[in-house]
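I have placed the structure first, in the form of structure tokens, so that the comments after it can refer back to it.
Complex shown without one protein chain; remaining protein chains in place.
Right after this comes chain A.
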Amino acid sequence: MLKMTHLSKVYRTEVVETYALRDFNINVKEGEFVAVTGPSGSGKTTFLTIAGLLETFTGGEYHLDGVEVSNLNDNARSKIRNEKIGFIFQAFNLIPDLNVFDNVEVPLRYRGMKAAERKQRIMDALERVGLASRAKHYPAELSGGQQQRVAIARALAGSPRLLLADEPTGNLDTQMARGVMELLEEIHREGATIVMVTHDPELAARAQRNVHIIDGQVVDLAEDPRFHHAVHAARNNAPA
């Protein structure tokens, strides 16, 4: 589904070159739930934005759903983002002037979908996250957990093949975080491919597979006993 080979991302200024990703390799199969972990500044979010075609990369190859994306123009990249990828952000990123219904509608508008189909999909997505009754509310009228559910509904409404989540529970308290995580697991069970960046070992432990990034490169978890231990401990503490 998502395959990056020897990928690099370099930020250049006049005096310095900074590698955000270096010889980066990853292969996420269709239907997988992968957690991407690593310390701050390791390149996790850069990986996610490149994966989501929000940023270009400097070298290497990136195949998304079998398509090499490095040479695509803005229109083609936007179309892929719209049709194949759903985003869930730590800060929810809802548009404050739009109500819940209109926020969920945004990606469907860019797809040129007819009004009736849009409405059906929006209500289905809101039903699924338990917020159909809040369709006319504005983001400021919702709790953090509800806002993140709206963001998930927005990501799901377009039936994307790949869901990219960047610290989806980072701004939520434990109870709300648990609810959002359960929702993601449910979505995964229904067949979605999910790549989730997180700092939280407990969340990472609930994914099928963990990928650890340090200094812009994927490292083998087996060679990092501290992380291995943290994951083990988190698994033992996880609710049954």
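Quick note on the criterion: a contact is a pair of C-beta atoms (placed from the backbone, for glycine too) under 8 Å apart; a residue touches a chain by one contact, two chains touch by 3 or more; residues count from 1.
Criterion: contacts and distances are computed from a predicted model.
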(message) Leaving aside the chains you can see, what is the UniProt protein name of the one that's missing? Options: "Molybdopterin synthase sulfur carrier subunit", "ABC transporter permease", "Dihydroxyacetone kinase subunit L" or "Small RNA 2'-O-methyltransferase".
(response) "ABC transporter permease"
(message) With the missing chain put back, one of A:S78, A:S133 or A:Q208 would touch it. Which one?
(response) A:S78
(request) Write the list of chain A residues that the hidden chain touches. (result) 45-46, 49, 52, 54-55, 74-75, 78-79, 81-83, 87, 89-91, 93-95, 97, 106-107, 109-112, 154, 158, 166
